[in-house]
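This part shows chain A:
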Amino acid sequence: MAGIGVLGTLWLTSSCSPPPPSEPVKIGALFSVTGPASFLGAPEEKTVQMRIEQINAAGGINGRKLQLVVKDTAGSPEKAVSFAKQLIEEEKVLAILGPSTSGETMAIKDLCEQNQMLLVSCAAAETIVNPVARYVFKVPQKDSQAATWIYRTMKEKGISNIAIVSSTDGFGAAGKKQLEDLAPAEGITIVANEVYDKQATDLTDVLTKIKGNPKVQAVVNWSIVPAQSIVAKNMKQLGMDMPLFQSHGFGNRKYVQQAGAAAEGILFPASRLLVVEDLPANHPQKEVLATYKKDYESRFKEDVSTFGGHAYDALLVVVEALKKAGEPEREKVRDALETLTGVVGTAGIFNFSPTDHTGLDLTAFEMLTVKDGQFVAYKQ
Partner candidate 1 sequence: MALLEVTDVRRAFGGLAAVDGVSFTVKPGQIKGIIGPNGAGKTTLFNLISGLLKPDAGRITFRGRSITGLKPYEIAGAGLSRTFQNPSLFLQMNVLENVMVGRHCRTRWGFLGCGLRWPGQAREERAIREAARAQLDVVGLAHLAGWSAGALPFGQRRMVELARALATEPAMLLLDEPASGLNTREKEDLGRLIRQIRDRGITVLLVEHDMSVVMGLSDDLLVLYNGRPIAEGAPAAVQNDPRVIRVYLGEDLQNDESGGDAPPRAPATPPATCCSR
Partner candidate 2 sequence: MLLQVRNLSCGYGSLEVVHGASLHVCHGEIVGLLGANGAGKSSLLKAIIGLLPPWAGEVFIDRRPTTGQPPWRSVSNSTVLVPEGKMIFADMTVRENLIIGGYHNPDRIRHLETVLDGFPRLRERLQQVAGTLSGGEQQMLALGRALMARPRLLLLDEPSMGLAPLMVKEVFTSIRKMKDLGLTVLLIEQNANAALRIADRAYVMETGEIVLEGPAADLAHNPEVKRAYLGKG
Partner candidate 3 sequence: MQNESLALQYLLSGITKGSIYAVVAIGFNLIYSATGIINFAQGEFLMLGGMVAVTLAAYVPLPVAVTGAVALVALVGGLLELAFFRRLRRHSILHLVIITMGLSIVIQETALHIWDEKVRSLPYFTGNEVSSVRFLGAAISPQVLWVLGTVALAVLGLHFFLRYTLTGRAMRACSSNPEAAMLAGINIPNMRTLAFGLSAALGALAGCVVSPMTMTHYEMGAPLAIKGFAAAILGGLGNPMAAVAGGLLVGLLEAASVSCLPAVYNDVSAFVILLLVIFVRPQGLWGALAPDRVREH
């Protein structure tokens, strides 16, 4: 039995040599196109498909075409594991983009590390890059950075006692943890902390509980749709006029439309993709953002979202690393990726290092607010 195992390993490793130049470079992708996280996965998949076509139409990278192998995980980690193994062992892709959620990413983090597979996650959770795994990167801003932005804005506004509401999914849980961890250092006291079901249809009861707490000066909601809009609406309906902060998951104009008038005045940290029109012409991200937004919106007839932007960035850093490495050999690409600097993406400007596999700093965020149904930069 052991002999068979050894043979299998030998046979596997022997077939891992780089393909001849004419062959396309395979890029794997795991996105939750359907299922409960489809609001992340669907725009991600569309973005990557579009970008790969664009790159190939422009002649590929270093003379090689890119070939995308995308798998729909439907948001379940066990499928992510199965598909990741397929991408690693059968497709022998150069790198894996995604998965969309932190739960799925964490399920395959060790797997990729063990198999020396380059993984560029589109999920935000801190634990993906902390502790640093040699082969695992992520492109969305860190939750901690978003939390820091929120807390700093609060301090500017003179707020110190807050309530946190978050959803039971991975996004909500990770954000809640960062908010809790950072609060003491930023001088914020959490006086109420509630978690609700991500499929909740009405949150009046949860908010009533918070309304009943006289100490609360502001509410932070960390969740995804539809709860993001429901919280905003229910708060306004309950007559709670304290500031509402949302997470960087609020990054889709659709959600503002869903919340309608209730969205007015919501504060949230987000990348500049949402306010590209407001950016000064000389802003380094302006061109990238404007092009992506135009391409995506004209092709898919829907608003661009920051989630699609994450997939854009994931592909971007892999492509840049590939260009830098020159040949599609994973080890070289990884080394190149780890030392990439100054890459302009949708989320910000990426500067990777062996200790920082996110590559973004606090400047990747900007505090936004909603004014007349539009996202605008928040200015004190």
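Picked so that all candidates are chains of the complex that A comes from, given by their letters.
The rule is simple: a residue touches a chain if its C-beta (ideal position, glycine included) is under 8 Å from a C-beta of that chain, and two chains touch if they have at least 3 such contacts; residues count from 1.
All values reported here derive from a predicted model rather than from experimental measurement.
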In-complex contact partner of chain A, selected from candidates 1, 2 or 3: 3
Residue ranges of chain A in contact with candidate 3 within the complex: 34, 36, 38-39, 42, 165, 168, 194-197, 199, 201-202, 204-206, 208-209, 211-212, 214, 225-226, 229-230, 232-234, 236-239, 254-255, 258-264, 302
